[in-house]
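The complex is shown incomplete by one protein chain, all other protein chains being positioned as in the whole.
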Amino acid sequence: MSLFNGLEEAARPNLGQEMHDFAASLFPICRSITGKGIRETLARIETRIPLDAYDVPSGTKVFDWTVPKEWNIRDAYIADVGGRRVVDFQKCNLHVLNYSVPIDERMPLDRLKAHLFTLPEYPDWIPYRTSYYKEDWGFCLAHRQMTQLKDGEYQVRIDSTLEDGCLTYGECFLPGRSGDEILISCHACHPSLANDNLSGVTVATFLAKHLAGHDLRYSYRFLFIPGTIGAITWLARNRETAGRIRHGLVLTCIGDAGGFHYKKSRRGNAEIDRAAAHVLRHCGEPAKVLEFSPYGYDERQYCSPGFNLPVGCLMRSVWGSFPEYHTSADNLDFIKPSSLANSLRVCATILDVLENNQSYQNTLPYGEPQLGRRGLYGSEAGGEEIMARLWVLNLSDGQHSLLDIADQSGIVFSRIHAAAELLCQKGLLSVAGEDRVKTKMQDAARHKTNSQNQ
Amino acid sequence: MSLFNGLEEAARPNLGQEMHDFAASLFPICRSITGKGIRETLARIETRIPLDAYDVPSGTKVFDWTVPKEWNIRDAYIADVGGRRVVDFQKCNLHVLNYSVPIDERMPLDRLKAHLFTLPEYPDWIPYRTSYYKEDWGFCLAHRQMTQLKDGEYQVRIDSTLEDGCLTYGECFLPGRSGDEILISCHACHPSLANDNLSGVTVATFLAKHLAGHDLRYSYRFLFIPGTIGAITWLARNRETAGRIRHGLVLTCIGDAGGFHYKKSRRGNAEIDRAAAHVLRHCGEPAKVLEFSPYGYDERQYCSPGFNLPVGCLMRSVWGSFPEYHTSADNLDFIKPSSLANSLRVCATILDVLENNQSYQNTLPYGEPQLGRRGLYGSEAGGEEIMARLWVLNLSDGQHSLLDIADQSGIVFSRIHAAAELLCQKGLLSVAGEDRVKTKMQDAARHKTNSQNQ
Partner (left out) sequence: MSLFNGLEEAARPNLGQEMHDFAASLFPICRSITGKGIRETLARIETRIPLDAYDVPSGTKVFDWTVPKEWNIRDAYIADVGGRRVVDFQKCNLHVLNYSVPIDERMPLDRLKAHLFTLPEYPDWIPYRTSYYKEDWGFCLAHRQMTQLKDGEYQVRIDSTLEDGCLTYGECFLPGRSGDEILISCHACHPSLANDNLSGVTVATFLAKHLAGHDLRYSYRFLFIPGTIGAITWLARNRETAGRIRHGLVLTCIGDAGGFHYKKSRRGNAEIDRAAAHVLRHCGEPAKVLEFSPYGYDERQYCSPGFNLPVGCLMRSVWGSFPEYHTSADNLDFIKPSSLANSLRVCATILDVLENNQSYQNTLPYGEPQLGRRGLYGSEAGGEEIMARLWVLNLSDGQHSLLDIADQSGIVFSRIHAAAELLCQKGLLSVAGEDRVKTKMQDAARHKTNSQNQ
């Protein structure tokens, strides 16, 4: 039976709102690639799923990179001569250039302006800017506000520290029957940005929660990491075992109202690529499959040529392609409860394909078996159910996986899988070749579990 | 020279009418998957072509199936209280549910109605229904007629037998120079249905007749069988030798006025698939190539995974897609003399491709040979004739078959084949590799035949 049959978890009526609430609880935290913000975020995730946090000291060499100093910030503002905060980090953490070094100076507007960032084309939005690898300081604000700043002196204060410390990331590992792993990775290093960052964090958290309740074929590894440097750090620390990853997804920008986009792994025809394309084709929302490109989120690192892992990237609106991206408009209104819930459903459905995709052998391969006398051909089954049975029987020669059969027949995987399970029960199908061995071990594992349950 | 040059047989002016007449002669017979109807049909086919009939006893295990009891029917009717037959098998054999068990009872209309089948959406047509594997009885009639039946008692009589006997099928085997076989299969188990059943029977009969007059590369096996159980029975009895089948066609619904449809074999790229697609592309009628699916006619059995024979299905209108299908409207008016004749022509042309498709070797492969001084480049040849020669010379490297060359050049196979024959005569081409050996044997066989003719 499908591990995700009915996807009850994903169908829970308030699920979308619960997910949105969780994102909302993380929204105010001022995250960065290091520091207390990401640690607090991981602590909140850990209230929902088992999570191990890893601290990697500043200065650690990770491939071609070095773990940077840890950045923390308590306060930041620009105050006018009257002492009134005209730009205030306490109101919105996007106001400070992320990774700003400390400053406490009085300076005229002219000098200050070289450190101000705005978006003239969206005059009411605050841009999100960072300066991780070049020491600098700055403020981000609405263009309209900047144009209204009066000439004169301003007190500029950033109460931050940039000191040796560590880079922290979180891992949630769910052991399955096999040591082969499925990787789910999301970045958790952006401050108050909802779609870019928190949507991925939220879907990953709820997905892990959902999986934790099931008997799993694969082991699952969820990473909540700072973008780029975090993925590189993880890969450097897990170089030898990264090869266990059989399939992977980077989740980002997955909570907005747009349709789905799946960007293929570098391999282009990996099982995850085919599974994601299949599920999106049948998901009932607009969806598009994009070719791999070496630009984007952490799939860039997982798909670097030395690793070439089968990891794609699942999004709704593509990062960089919507104006709210990397601005204060990517807020909690920009992500929708229903979008979050359906993204979770789609992710779970992709994993359902991976969990259940295997090859079978028709046990009566000469001519068709007589379905009628087994009650498999009657009008009680819908036409597509019978077609699914015929397709599975016809293509189960040990060479076609269920996903192959689903794609060739045009029938959704879950229906093909259900047909295969039924035909197995009726003795008309058996697990093929190598899969047979795996399944026997699975049966043993299941039996053990059942015994324990009794 | 082409075995089918000019396709004189197919071009005979009255051919279509002769074919239609033959179908008409078979039309009134009440066929089923067993019984006298199919035997009488085979006897009439045997008046035209050599045919062996095989009787397989009821109860014989054939793979997962069992040969059913033999069904025969003499009479059936529903009579009103006045004794007037309101539904009469003698008027149309579709009126009886095929394989109905005997009954002779008086019953009220209400009880009778559970055994009546109609088509409300086509109120003047009688549907065709069967109950082969579940003992039942019933009558089929026009919906309009049923609504006019008056309440009251009716005498219901079906004078049928369902007893141990046998399943009968016919085989016409035409030996060729090679033991490799081409299979032509059609079902002959439907009562008075013209397109679904008799069109295939008629085209197959005339095709066998046509081939019988030629020196053949392949051996040909024509099967006239009950659908499903017949194909399964034949495969079970010929399991070891079925592998001789190199190419095959199931013929069904091939006499109506619609364009052609060719459904590919399970292999999808078998030579028969490419030959049929090529011929349809050039046939001058609308034509479409369909992907394989495990639903349809007996290609389902031939293409079951244990056999996976290269057998496609040639149709005009696709079964199930036209309203007349499995109704009394699939009558002799629904099939057209010109359609039957052209279907025969298309079949013969496909076989012509298979008979003549082989690879050659250009004997002067360095630069072009000088065609001009051999009279092969002059204006007496049309432009496409010269192009055919150039294509054959250029691609005859032992790796490209004539069908490859026809497809790559876009030139019809017969013209490519004619060019190859001419270039062989001129010494510019020789049969390649393995084909060479086969052809030498063929030449020996031809020589023998010629000697005998002298």
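Read from first to last, the chains carry the letters A and B; within each, the first residue is number 1.
FYI, a contact is a pair of C-beta atoms (placed from the backbone, for glycine too) under 8 Å apart; a residue touches a chain by one contact, two chains touch by 3 or more.
Keep in mind that what you see is a predicted model, and the values were worked out from it rather than measured.
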Absent-chain contact - pick from B:32, B:100, B:317 or B:362: B:362
Contact residue for the chain not shown (choose from B:140, B:393 or B:418): B:393
Contact footprint on subunit A, counting only the chain that is left out: 62-65, 133, 228, 231-232, 235-236, 239, 266, 293-295, 300-301, 303-308
Positions on subunit B contacted by the hidden chain, ascending: 362, 364-370, 372-373, 387, 390-391, 393-397, 409
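In this text, only the chains that are shown with their structure count from here on.
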Rounded Å distance, subunit A centre to subunit B centre (Cα mean): 55
